[in-house]
Each structure stands twice: as C-alpha cells, then as structure tokens.
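Heads up, one of the protein chains got dropped from this complex, but the rest are sitting where they should.
Letters A, B and C name the chains as they come in the text, with residue numbers starting at 1 for each one.
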Amino acid sequence: MKKFINDPNSVVDESVKGYLAAYTEYVKKLEGVRVLIRKKDPSFNKVAVITGGGSGHKPAFIGYIGEGLCDGAAVGEIFSAPPADWIYKATKELDMGKGVIYLYGNFSGDIMNFRMAKTLAEADGIKVEEVIANDDVASAPKENIKNRRAIAGEVMMWKVGGAAAWSGMNLSQVKEVSEQAVYNTRTMGVGSYPPVIPATGKPGFNLEEDEIEIGVGHHGEPGIRKEKIKSADKITTELMDAILDDLPFKSGDRVSILINGLGATPLQELYIVNRKISEILNNYKIKKVITYVGEYFTSLEMAGFSITLTKLNDSLEKLILAKADAPLFKQFDLT
Amino acid sequence: MKKFINDPNSVVDESVKGYLAAYTEYVKKLEGVRVLIRKKDPSFNKVAVITGGGSGHKPAFIGYIGEGLCDGAAVGEIFSAPPADWIYKATKELDMGKGVIYLYGNFSGDIMNFRMAKTLAEADGIKVEEVIANDDVASAPKENIKNRRAIAGEVMMWKVGGAAAWSGMNLSQVKEVSEQAVYNTRTMGVGSYPPVIPATGKPGFNLEEDEIEIGVGHHGEPGIRKEKIKSADKITTELMDAILDDLPFKSGDRVSILINGLGATPLQELYIVNRKISEILNNYKIKKVITYVGEYFTSLEMAGFSITLTKLNDSLEKLILAKADAPLFKQFDLT
Amino acid sequence: MKIDAINFTNIIINIAGTIEDNLDYLTELDTEIGDGDHGINMAKGFKRIKEKLSEADILDIGETLILSGKVLLNEIGGAMGPLYGGGLIKAGVALKGKNTIYKNDIYTLFSSLLESVKSLGGARVGDKTMVDTLEPFVVEYRRQSEGNETVDSFREALAKAKEGMESTRDMISKVGRSSRLLERSKGHIDVGAASSYLILESFYNSLKSIMDQQDN
Partner (left out) sequence: MKIDAINFTNIIINIAGTIEDNLDYLTELDTEIGDGDHGINMAKGFKRIKEKLSEADILDIGETLILSGKVLLNEIGGAMGPLYGGGLIKAGVALKGKNTIYKNDIYTLFSSLLESVKSLGGARVGDKTMVDTLEPFVVEYRRQSEGNETVDSFREALAKAKEGMESTRDMISKVGRSSRLLERSKGHIDVGAASSYLILESFYNSLKSIMDQQDN
C-alpha cells in the first residue's frame, strides 16, 4: 500500500503536528502528552466534554474539538486507546469546576484507560461521568446490547453532548441527553476494501474481489457475514432493515441520518445510498430532520460506509440542530 | 473495483437524487435538465455565479451551491462536460438582471459548452462573463499558462467569486476578483492509485506498486513523470518547489493553503503533508492566513493529493475569509 | 448511387452499433493519454440517437442529422456534444429538405462536419485530433468524386482517413486534454481521430450494402 507518510511509526505524531499547524486558532496541544484541547474559551464555565480513542479515524476525534462539540481529545496510536495518564491530564486541564464528561466508544482498551483516568481525576476531587457509545447493531444481538461496539453513531453522541454542555446544562443533564443519544442511535456498516495499518503494512482483512463484509467494524473487524457484492439499493435495504428493526424505528418517528464513508469510498456513492434511504424512510413514514453525508469516522483507507439513524425527541432534535464550530465539523444554527 | 452503485450508467443521476434528498433546504433541480440551483434567495439581486463540469469530483461542483458561493451548477457525466443547453437553462433561470458569471475549469469540452451557452444567453439579452481556472502548474510551462488545466485551485476561484457576488459587487468587479484569484493560485498534485469510471470499470492509469505520478490531473490524466514512491516530506517539497517557483511566491507574501485529497487518501496523510508545508512556508517567511485540508475536488476513488497556494491581497483575503454556507462547504465569517 | 431517408437512418443506426462494439477499444485509447470516457460518451450518445430515430418517423435526411446532432449537443455534452453534435447539425442544415442524397451530398455532409469542428475547436491538421482523420477524408473524397462512383470515392477517401488517424500516433498533441502531455502524448492514436475513423468506416460498410441491394 502506497502511503504519503514519512516514518510509519510517527504517523500519528506528524499528523497531529500538521493538524495543529492548520487550525492554530482552534486547538492547542498539552505539553508532554498527545492531548488536544479547545483554544477559544467559552464565555462561561461549562461541563467539559472529553473524548479520545485510537487514531486512523479522522475527522474523529480531534476534528470535533470546538464550540458546541468536545473540549479535548486524547489521541492514541492507530486503532489503539490513549493512555489513562493523557486522559487524566486532559481532565485536570479542562475541568472548569462544573465537572467533566467522558464521551467515548465501547472498546475494552478505551474503557480501561478512561476508567483509570476517572479514578485518578476523582482522587483530585474532579467530578467525572462517562457515556459510552455502542451503536453498532451488527456487533451483538440486542439481548447483549452492552457488548456492542461503537462506530459512526458516536458522532451523534458528541453532537448532542457537546451542544448540551455548551448550552449550559449541568453534568447530570449532559449525561442524561448523551445517554439518550446513545439509546436512540443505531448504526450498521459494510466494508469492501481493508484499511492498512502503516506500521504493519498489512491489510486489516481479506475479501475476494467480489465480496463485501456486512457489519464490518471501523478497525476492519469482521462483521456478521461476507456476501457477494450486490447493488447499492440491495445493500442499503439490508442495512436499513437491520437498523430499523433493532430500536425499532416506527412510522411517525423523526430521525437524523448519518451516512459515513469509511475512507476510500467516493462521496458520490454515499449519495446513491442516501437516495435509497430516503425512499425507505418515506415508505415507513419516518420523517428525516437532518441528513449528514460524508466522512465522519473513517478507518484509514478502508472502503465502505455505514448508515446511522437517531430517533429524535424534542431535546435531541434541538441539540443536534444547534451550532457547531470545530475544524472538521461546522454547522450553522438550524434551530 | 467494487463500487456501491446500481446501474453503472445511472450513477450520476442517482447520486444527484440522493444529494437533493439530503439537502432539500439548500438546493433544487431544474425540470428536464441536470442543473442544480440554490433554493434560498439572497435578499437582493446579485450577480449569478454558475459553474459546472463533469461528475466524479464531489464535493465539486454541486457541493458548492449556497450562500457566498455558487448559485447553480450544470452536472455532466463522469469526467465529461455538461451540455451547453443545460448551462443556458441555468443562466436563464438564475439571472437576476445583474448578469451572470461562469466560473469553470480549463478543459476543451467545458469551454465549448460554456461558450455555446454564453452565445445563447446573450442572444436573450443576458450579460454573461466567464473566468476559467488554470491552476495546475504541472500541466504546461509558464510560457503556455493559458493551456494549463484546472485542478483543486478552482475552489479558490469559487470562494472568491462567490463571496464577491454575494457582497453585492457588480459583474465586472466579480470578474475582476475572480481573475485575480486565478492569477494568484497555483496547484500541483500527485497520484498513487487510479480512479475507475463506473461505466468502463477500467482504471484511469496504471502505476507499479511502488510508483507515483507527479503532476497528475484530476481525471487521472498523466502528469510530468512517474517516480518511485518516497517520503511524504520529499514529495511535498517537490510539489512546493514547483508551486513556489512558478508564481513566484516570495518572502513576505500572505497565502491561503488548500490541501486536497483526491479520494482514497486518508485525511491523516494530508495533515502529514501540511506539517511539511508549514515548515517550508516558515523557512520562506511566507505567512499563511487560512489552511483548508480535506476533500474539495476529488477524482472518484483515486488516491493522491494536491497542494494549492493562493497569494492574497487585501480584497482576496477578505473574500476568502467571508462566510460561506453550502451543503459541502461551510465557513463562519472569519473577517 | 442514391441514399434514401430510410437508408440514411440505417447508416446512423449502424454507426451506433460500431461505436458500441468498439467501446473497449475507445476506452483504452482515451485512458492512455486522456480520461477514459470517450467510448462511454459516444456509446451513450449514439444509443440515445438510435432511440430517438426509432421514435421519430423522419423522411428528411437533414432533419435526421439535426435530430442526431441535437441529442449529442443537448443531452450528452462533453467535447463530443459540441464537436460531433454541432457538426451534425451544421450538416443537417445544409441537407435540409432532402429525402434522397447523392454523391455530392455526402461531400456536403462531411465537409460541413469538418468545418464546424475546426471552427469550434480551433484544431488544425497535425494537432492530434479528429481533424486529422476528417480533413484528409474530405479532401480526398472531393478529389475522387470528380470522376468516380460514390462507393469508390468513399473507399479511397477512407484509406486517407485511416492514414490520417494513424498519423496521430506520432504527433504531439496541441489541443484538448492530451495537449498537456507534450512529448508523452506521442506513441498513442488520438481517440477522437479513432472514433471519427470508425464512423467513416461504418458509413462505408453501409454504403456498400446499400449498393448491393440496389444492384439486385
């Protein structure tokens, strides 16, 4: 795999440097640890929103540090959770006396590191809560929902939790709406070509030239099954069936849609998918309030996409439509 | 190449449908022709900005229809100019009595179709001007600058021309600043994996597993030379040398930077490139005013990137920093 | 020999078939020094022409040409919309009102097409474009048709068109997408020159079988 990198082992460091150079007005790095934080202070003390995880997912996580979103992120190695110490230092730095909420994804490594950081921060008297995204319908049956991994639906949790904190809600309120975002969000994806970790140079999975992986994870983890490639409409229908059944979403519901490209798949194809989604939602008489299409949570150069639906209530809708201004997520106030 | 499509011959139509479904508040389609136009009217009559070209370049062209950018775009087949008739109909529809400016790229097919449309519109008494982007340093020597093709630098022309029209400038003023944007913009790119046109299924070029194409066009056209893949820093330096020499950019200049991913290349790698660009500009004492990093003008699933520098004067700077609100280009007012 | 409106429509339909059959060949040529879409666009355009012609019921050859040209110009776009489309319209205007055409009308057809291509695209012989196929054809057809039969004149002119097409292999492109390659554009036949040749060749094959029918 040809990559535009220097040393395969310093990809994350160099990419963070380039990121900081691009958005000096928005973000800065904490000394000694790979943690990025918001530069512009809000005009009032608010709940601090911290996220983080492995790298290779841009715009996640650092692209979402900004007004109405996250206040900081700890940046792990490719596909590998950041150390507890970094999360702890982010927590110390960002707490404004209103407490801190960790919004992250359901992966063993992330959980252990965020929990250790939480323990350390609590020992310093900082109030910390956490909400863990687990939106991937394909990753465990509903009876075992707590074991589901997070994929692109995590973005909806940040949008909601970030807007909530920015609106002045207190820690337990921010936690409450972030949990609502998680409870009401379902995602499922499909992969066609693998990501390649720079340092290993090995593809993350192997598929035949006519195969796709239904339910793939965004580190290239296997999903539910391999299938022969078929039409975009058929694949979309398959994913939508699983998603709609799971919550379940019902006629009359209002939803937001997030169609996430995993890296190499052209935007054009995501719109072909959206065409079918629209049709399906129309048939079910489900109303879409906002549609996000693009690369929101990638997996290096993996090809494929995921569909995320979030069922909205009034407060989720308002928070999702609120203004956001981070380097890689900009939205004018739509409320 | 596995693609998420239905019929390879209706990729453009279906993708436009999905696009319209996602952004109903922003855009609508003209009856009978594949032309998209802005939905929200400005509060005053302004110069209409029309663009267009072949498909396969999303977010270009339709992603840039919105406040502070373009008013409409004619959407051709993959890599193929839209028919004159469509451009003409867009012109008729969008003219607000202040005249129309065509901002498009320097390709034989586009030129012929836009010029035919211009003739038709002028016959109806509509004032039409055109500015043609030709930013690709690799595509012709400077003596023959008028033969250079347009690549990602076209985005800077839209940003400037779009903001100018939105600010209330008249047709000749909009033309003047759009031309300034073109005169002061230089781009050069590199490709590592080819785009594949859905209907042919054939790769747009062939490179060995250790080769890159320096100066590639964004339809996969060959560039200046093939080289062995080397470090991101070396490639960046090579591109920057060519770009800086060409205008030339000089110590003390202010510039905007656009690092454009061609499709499959991870964002992460573009930031590694930006790290080196920052270093080079620092050495030359060239001041960067704003940095755009992302996918602004793609070539289906091609891998590679381009670097665009625009030398700013006061008016270009102001127009580039102005607010923009299109589905795929959102910028808060930074002036 | 004479060509009636039904013959003429069949000629166009045969051209559509030829283009379709050569889709991969044209794609390959356009991939080498272009962007790979020429075959697809031509095939799409001529397929649409075929549909339109089968819906319509035209006995005016000029109208047939205009309708065909308008499909390319208004629905297909690309470089070919204005070049072939504009050319066919120009030829159609010149032949308007005719429901039978003869040797000299064929000259009018292709010389109008050539003139339109040249005036719109600005290319000259030697620039590595379709003009390198069309111009030698038109020149030779005129020369031959002064003494010879239609089919014979066409055959001789077609040979020159082929030479013209093949001459583009060693040319440096001066016009269009491939012109940025400078020296690197050498060694490949220009795809527009190739599609022009295929059209002429198909036209010739149709002429031959029309003649055979008329002989019987």
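Assume a residue touches a chain if its C-beta (ideal position, glycine included) is under 8 Å from a C-beta of that chain, and two chains touch if they have at least 3 such contacts.
These numbers were taken from a predicted model, which means no experiment stands behind them.
Undergrad: Name every displayed chain that the left-out chain is in contact with.
TA: The chain that is not shown touches these displayed chains: A.
Undergrad: Just name the one of A:G18, A:G72 or A:G217 that touches the chain not displayed here.
TA: Looking across A:G18, A:G72 or A:G217, the contact with the absent chain belongs to A:G217.
Undergrad: Write down which of A:F107, A:W166 or A:Y271 is the residue touching the left-out chain.
TA: A:F107
Undergrad: Which residue among A:G18, A:P83, A:G153 or A:P266 touches the omitted chain?
TA: A:P83
Undergrad: Give me the subunit A residues in contact with the hidden chain, please.
TA: Against the missing chain, subunit A presents residues 9, 54, 76-86, 107-109, 112-113, 116, 136, 138-140, 147-149, 197, 199-200, 202-205, 217, 219-222.
Here is the rule we use: only the chains that are shown with their structure count from here on.
Undergrad: Give the chains in contact with both subunit B and subunit C, ordered by label.
TA: none
Undergrad: Which chain is the middle one, judged by CA centres?
TA: The chain sitting closest to the overall C-alpha centre is B.
Undergrad: Can you tell me which chain pair comes out on top for contact count?
TA: Highest contact count among chain pairs: A-B.
Undergrad: Averaging each chain's C-alpha atoms to get its centre, pick out the one most distant from subunit B.
TA: Ranked by distance of C-alpha centres from subunit B, the top chain is C.
Undergrad: When the C-alpha atoms of subunit A and subunit B are each averaged to a single point, how far apart are the two points in Å?
TA: 29
Undergrad: Can you compute the centre-to-centre distance for subunit A and subunit C, using the mean CA position of each chain? Integer Å is fine.
TA: A distance of 54 Å separates the two centres.
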